[in-house]
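Removed from the display is one protein chain of the complex; every other protein chain stays in position.
Order of writing sets the labels: A and B. Residues in every chain begin at 1.
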Amino acid sequence: MADAKDKKKNPAASASSAGPGTTDTGEGAHDEGHGHGSELTDVIELGSRGDGLSKSALGVGIVGLVLSVVLGGGVFGLTFQRAYLAAFMWGLSISLGALAWVTIQHLMAARASIVMRRLGEVIAQGVIIMALLALPLLIPVLMHDPVLYSWLDHEVVEKFHLHSKEPWLSSASFAVRMAIYFGFFIVFARFLLKTSIKQQAPGQGLALAAKLQARSAPGMIAFAILLTFCSIDFLMTLDPIWFSTIFGVYYFSTAILTFCSVLMLGIIWLQSRGVLSSAITAEHRHDVGKFMFGFIIFWTYIGFSQFMLIWYANIPEETHWFHDRLEGSWKPATLVLAALHFAIPFFGLMSREVKRNKGAMVFWSLWVLAVCWFDMYWLVAPNFLKDGVSIGVVDITTLLGVGGVLLWFVLWRAKDVSLLASGAPRLDQSLAFENI
Amino acid sequence: MSDTPKAATPEAPAPLYGVLAEYDDPTTLARAARKVRDAGYTRWDTYTPFPIHGMDKAMGIRMTKLPWIVLVAALIGMTVGTVFQYWTNAVNYRWLVSGKPFWSWPANVPIIFEMTILFSAFAALGGMLVLNNLPLPAHPLDLKERFRRVTDDKFFLFILVRDPKFDDRETRELLAATSPTVLDDVHEDRSSSDQVPKGLVYALLIAGAASLVPFALFAKARESKMSHGRIHVVWDMDFTPSYKPQSDNPLFDDQRGMRLPPAGSVPVGHLRVDDHMYQGKIGQAFASTLPQGIVADESTMKLGKAQFGIYCAPCHGQSGEGNGPINQRAETLKQGWVPPSNLHQQYLRDQAAGEIFRTITHGIRNMPGYASQIDPEERWAIVLYVRALQKSRTAQVSDLTDAERAQLK
Partner (left out) sequence: MVTPSTTNPYQGPLKGDNPFAQITDNVSRIMEAPKPPLAWYIALGFALMLLGIFGASLGYVVWEGIGAWGHIHPVAWGFPIVNFVFWVGIGHAGTLISAVLFLFRQNWRTAINRFAEAMTIFAVVCAAVFPGVHIGRPWLPYWMFPIPNQMGMWPQFRSPLEWDVFAVGTYATVSILFWYMGMIPDFATFRDRSVSTVRRFVYGLLAMGWRGSSRQWHRYERAYLLLAALATPLVLSVHSVVSFDFATSQLPGWHTTIFPPYFVAGAIFGGFAMVVVLAVPARQFFGLKKIITMKHLELMAKVILATGMIVGYAYAMEMFIAWYSGAMYEQFAFLNRAFGNFAWAYWTMIFCNVLSPQVFWFKKMRTNVWVIFVVGIIVNVGMWFERFVIICTSLTRDFLPANWGAFIPSPIDYATLAGSFGLFFTLFLLFCRYLPMVAMAEVKAFIPEGHIHDH
């Protein structure tokens, strides 16, 4: 905190030396009005405040996973696998969204978001547990069990002439790629958190901020490519014939959405426990709300482009994927997805007052998390449930299982670190941030 | 700044309009604004060269209704875009495109979206202007030479006399206490007229009337008939020259109007790679069997008989002995005629089925080929029928089944 105070006294010095992202003409030292930058007395450690939630999350998670395995016909059962994949991709999107968001903040040398950056860094640690949670999906692939991925079945390969895809669609290359994805995600997430913590040491802020920004550029490139292929491998290859070049972007939009919702819920929960209660203001929450609103539109843009182009050209090897999702009871399900994922939250999140209201944002964050899960379900299930929609107990228990374990892990990681990136240069500007 | 366009008229002093205070920086102005706000004034304003962050709060300006206006305009734009496309493409002028339904909404979304944005954008700018009471050509403040720097580097606070709280002394004292660089009276503007200049009114009227002329012409055109044909601007597009068969065409090197298809090109459905079916051959030799797809059954035999009756019997005769009506007629004319073959000759009996097929297809001696008249399947049916005819002359009792033999007895 002392560091932040020093910066406050000399904002010009910090701005001009804080790396190339800042500007002179665009110097937005909004230091009028809100003086709490210099006298921040917030609690910035979680300590034991999250123990109760953490314990119940772990309990729910374990019970959920066990129940899912039992009710879903074992680890190799189709019901379990398909429900688990949707829940897993949902959980993974939260962690990956956090990773992307933190990287983008570094890249743009963003000021407004600094007070929330540590939360993002901690949530991004979820990739570690998600790597472990990937094992139930990976094991059947390694054992050449085509329960989920039909390309492991030789007959399917023969029938649909998939030989040319074999270098990609084989259990060995799948496993190698998984190792690369999660290896990178974990290393990168840990790097971002560790370096950010090191910034708290006196005199480290500026140098490490420059380092974080410099590493974020290649990091973002690698991340974009790996996130794309990760989503292609887990979701797109469920239908080994279908292909869409925009698929990675689609999953990316979900990732940012789920992360922003979790961040919003996290902030409100922490503040209700008396943590960061004055550092993060309605202005910051408003900003997260704008991100949610923006990405609601972005998701629609990407989803509609993908649908419209495939619908319009009507080429059999592409159209069948949407045909599966527009047959029988899947058609209303698809329309419901569009309504729940776009139309309703679009109008719901439009107002400035809503984005600044805690109660409303709890509602909309939960809403967005729920529809993003439904989106994942919609990507996975129609490949298997040709007769129509059926959301069973296992779909819910896997979601609770993955969500519970992920929440427990993130809370556990959050316990020992400061929840405010207090070493970051220009923290004072973030504290004083105001929307236009 | 040498000329002052509107110097205050000296004769009768105009009534006081308000009091103007000038400041050098935003901070002093904001402090003054807070004081005026807290003193309860309502008819006052500040004037600045640029929007100052925090001035809304300092002056106590309430949030504008503009976003709602824009939202309403957006909804109208969306509705117009949707309904108009629906009505034109699905009701009024139905037009089938790429096999899609008349109302295929995904293809209408882009235009609906654009209309939404267009309407809202006009509402945002137009709403701003209307709410701000712009354009406003004249204002008493224009009479102040110093006020010109409001768009450059000076900051002003102006309280109107009309304000219920306005008091000639108190208001001045209040402003004087805010450390303005200058405090000045502003009088009502008597020099500039409230009336819109006559010339401008006439110009607008004339322009407005003139803009209706094209629409009047459209309306007239829709209600009246033309005495002459349409006007052709581009003759070679309206009257495309066409070339008739056998005519010459200077566009091509060989000057021929009729073009051959490119060498090696095959029309759809004419890829005839099955030699057995289309040439009657297996390898180099003629096939002795029917090709795949032609079954020796009752229906094929009937087809063969019908086709034989149409195409073969006129020369070869109904029973294939080479004495059809054409042959009989030719014999009577005695003009040198190669008679059609008797199909029951031994060498024809010995011919492979494929060779007979070849003969029907390409002809032999003075018999023409029938490829252009008879489909390959039908030619094979004829081959089958010819075989049956030949068989009919040499059939043995042993060829019959037991049941048939029993019937004969």
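Everything that follows uses one rule, which is that a contact is a pair of C-beta atoms (placed from the backbone, for glycine too) under 8 Å apart; a residue touches a chain by one contact, two chains touch by 3 or more.
Everything quoted here is computed from the prediction, not taken from an experiment.
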item: Touch with the omitted chain, as defined above, among B:Asp24, B:Glu170 or B:Glu188; value: B:Asp24
item: Identified contact with the non-displayed chain, of B:Val70, B:Leu143 or B:Leu175; value: B:Val70
item: Absent-chain contact - pick from B:Arg222, B:His270, B:Arg365 or B:Lys409; value: B:Arg222
item: Chain A residues touching the omitted chain (full complex); value: 20-21, 23-33, 35, 107-108, 112, 161-162, 164-165, 168, 217, 221, 224-225, 228, 241, 243-249, 297, 301-302, 305-306, 308-310, 312-315, 317, 436
item: Contact set of chain B toward the excluded chain (per top definition); value: 1-3, 5, 24-27, 30-31, 33, 45-56, 58-59, 61, 63-64, 66-67, 70, 84-85, 88-89, 92-93, 95, 97, 100, 104, 107-108, 110-111, 113-115, 117-118, 120-122, 124-125, 127-129, 131-132, 134-139, 141, 147-153, 221-222, 233-234, 236-237, 262, 265
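Throughout what follows, only the chains that are shown with their structure count from here on.
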item: Between chain A and chain B, centroid-to-centroid distance (C-alpha), Å; value: 39
item: Footprint of chain B on chain A - complex, ascending; value: 30, 32-33, 304, 307-308, 311-312, 314, 350, 434
item: Touching residues (chain side chain B, partner chain A) in the complex; value: 53-54, 57, 71, 98-99, 106-107, 109
